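Every protein chain except one is present and positioned as in the full complex.
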Amino acid sequence: MLTQTDAPMTGHPLADTVARFAWLLPVLPLLGFLFNGFLSLRAAAHPGPADPTAASHDHGEHGDHGDHGAHDAHGHDDAHHAARHPSAGLVSLIGPGVLLLSFGLALAVFVAMRAAHIEEAYVLTLFQWMPTGKLSIDVALQLDQLSMVMTLIITGIGSLIHIFSVGYMQDDPGYPRYFAYLNLFVFFMLLLVLGANYPLMFVGWEGVGLCSYLLIGFWFHEKANADAGKKAFIVNRIGDFGFLVAMFLMFANFGTLSFAGVEEAAGGLMVGSLIATAICLFLFLGAAGKSAQLPLYIWLPDAMAGPTPVSALIHAATMVTAGVYLVARSATLFAVAPTAQLTVALVGALTAVFAATIGLKQWDIKKVLAYSTVSQLGYMFVGVGVGAYTAGVFHLMTHAFFKALLFLGSGSVIYAMHKAYHETHNHEDAQDMRNMGGLRRHMPITFGLMWIATLAIAGIPVFSGFFSKDEILTAVFARTHGSTLAEASLFGIPGTALLYAIYALGLAAALMTAIYMTRMMLYTFHGPNRTGEAERPHLKEAPWVMTGPLVVLGVLSLVGGWMNLPLITGGAIGPVELLHHWLEPVVGTGANIVTLGETPHLSHATEYTLIGTAVFIAVAGIAFALWRLKPAALVAAKDAPAEQGIAKVLHDKWYVDEAYDAAVVQPTLGVSRTVLWKGIDAGLIDGLLVNGSALLTRAFGWMGSQAQTGRVGTYAWVIVLGAVAVLGAFSFL
Amino acid sequence: MNNEFYPLFFSFHFYLFGLIALASALLFVTRKSPVAAALWLVNVMFCLAALYVMLDAQFIGAIQVLVYAGAIMVVFLFVVMLLNLGRPEDVSDIRGQFPRLAAGAVGLALLAEVMVLARAKFPAQIESAIPSGDLSRGEPGGIIGPVAELLLKDYVLAFELSSMLLLTAIVGAVVIGRKRS
Partner (left out) sequence: MVAESLALSAALFTIGVIGVLTRRNAIILFMCVELMLNAVNLSFVALSTLYGAAGQVFVLFVITVAAAEAAVGLAIVIAIFRHRQSVNLDDINLLKG
């Protein structure tokens, strides 16, 4: 199947290199999935300690914790302490192993690509998929600088998270199933970023959605987890509808669905083209669903019901960034649709602020990170929305580093908390920050690394997040003059004004990011410990298989910014704009259209002011949090009073879920129940069509049976009358 | 029977037997007693046999007398007597006023239709055609020769099958009519 590499692009600089084997990149995780999935099924066939149902009772006890109304959808994010799965050893080898092999191959391809300096993408056509009429869709992999970056992130971060999972999930009865899903996810994610056309990307897009669903509901025997999975799946369908419509429009107008073909067609369109705008808006609907933007972000916080490494890999580092990748991939198309771009940037900025406000008042450590993720994704959309595709992808990458680190760090904390509670048979919530506090004494490594990530996400200079965030904000500012965006308008508001507003929103989000992240660190690691007297001795640092990946991610969060130092550093601390030059062949055309063909230049004074503002905002946020928040005053979750006023509104997430429930879910249910079920299904289909036709048949049958008297006399009459009629027809007609 | 020499004699007898047949049929259908009805039917059959002979079908005429009038109708009479149905009061046989009127109307309609069809669909020479004895001319045994020729050559399969049919009918009649023990 996938081994048919019969039609490689000959003559391409990469054709004779290791890139020929790029098809192995997704195939390796697929093999891992098949293997682990087989082990999982085999275990299921022999009920025993490994049977998931055997653990449900155990879990049920643990699920009965004191819920303070704060954790509506998350489940117990921890191991079940059932007997270890019999195949665990083999799975631990295969699961991360295939990822490491894939990562190694990705590195090799990367080295080859660096050496080759390719200008156009290397398309590896594996086989024909849908040859229909004018449209022929191939299963083809596209290797270029953008997909390379994504592949490295996915396989690299993916490997680290796989390794972390070996420790985190070690006692889970569904161990092979977990790794099977994780491997399958990586397969689909690689398909998503490596596919050379929109339909193949859509396959990956749907595939990761499936794996997300499976992994959110991994502990499906608790209803809240299964519901969270369903919510994610259903909300994503809305976005997928947009993606599909966009593809139909592309085919109808361009006659092609390959990236190269669409880019070529888009290059020939006028700036402001209506069809490009329509396609882009529909694409963005898809991106907003997958990447949790307003108004479709609601599934992502609930997705925290899955195991924490899953949150790190799928719901922070890779899958949720697929929307950003989609926009960057369609750079040229978006560049000719400035209205759509403004929409993307505005939605991104609003999402960034909106999610950050909610993050301010969450008590669940993973919920804080979840809203932080939504907020940072908004940032990325601001970046790609204003045509600063490099900045967006750069932030995607640094975010993958520090957010994966934060999630894995929180996983490590939860792991320790849960172990402690499990030892003492306490059923407190292991994810509530009010039950933590002072963990720096017990988990020094996690503590240090998470501070690195926090400073990175807050935007403190030298850390990676500073550079990427600053680049986005600078780009927004630079686009206010001399770009297609400034000349365009949205709802009658001129682009320039909108860009200033987006910039201000970005700053506001940055301020709040600094505050809630510092808050999270303070409450988790500083101040007195609130876990409980009996539990305190059991709080321990996680094993090295878990802290090891954290260290690697810590280093990356620290130095990740060096991949794209701003021009203004002038090469003093390293080569500048590495990523920018690297991505130039892919997104350069689109970026050039947006900036009217010129390299945007802000004066050094302006740029220093911008950087200074950003740094000031970040420092101010952290300082404010340190000044105002008193971890010593906090009480454990079971004793905590309910929030009041605005704090309650924020804690309850602006009541968006409730609003959606009232505005969308209940009406849908109502219409389904009264009109569709009682009216159409029971009334029209069952009543009229099914029973009605039966009644009609029975009526005709009754009439026929009445004619059958069984008396010869009647039959004689009928025969004679029939004969008279037939002869009459012959003689008089 | 050769009408070339006695046209009036021939015509007279043809109409005579025809009218007798018609009257006998009417009497047959109006008799309450099955025995009387059967006897009137026998009369119809005799008249028809006479008409057959006049229509150059001497063999059929003979068969009509032997089989129909002689055998079949006798079987009918036997059954009537066997079941002791001779007294008409036993069976409320004839239907009421309305069915009879309706049957009459339907019968008239049928008659009209058949007459119309006979005039419309058959060639005009039927009107004036007079049997001339052509069929049997030159044949030493009269009409029997051509009939035998057809019956035992062209229709020999049907002939054999009809013998099978008769055999089956005999067996069937015996089986059905047998007294169950």
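Labels for the chains are A and B, by order of writing; each one numbers its residues from 1.
Note that in this section a contact is a pair of C-beta atoms (placed from the backbone, for glycine too) under 8 Å apart; a residue touches a chain by one contact, two chains touch by 3 or more.
This one's a predicted model, so the numbers in the text were calculated from it and none came from an experiment.
Within the whole complex, touches from the chain that is not shown fall on A, B.
With the whole complex as reference, residues 708-713, 715-717, 720 of chain A touch the missing chain. Listed for chain B, the residues touching the missing chain in the whole complex are 11, 14-15, 18, 21-22, 25-26, 28-29, 34, 37-38, 41, 44-45, 48, 51-52, 54-57, 59-60, 63-64, 67-68, 71-73, 75-76, 79-80, 82-83, 85, 91-95, 99-100, 102-104, 106-108, 110-111, 114-115, 118, 122, 125-127, 129-131, 134-135, 143, 146-147, 149-151, 154-155, 158, 162, 165-166, 168-170, 172-177, 179.
Everything below uses one rule, namely that only the chains that are shown with their structure count from here on.
Within the complex, the chain A residues that touch chain B are 713, 720-721, 723-724, 727-728, 730-732.
Taken together, the chain B residues at the contact with chain A in this complex read 95, 106, 109-110, 113-114, 116-117, 120.
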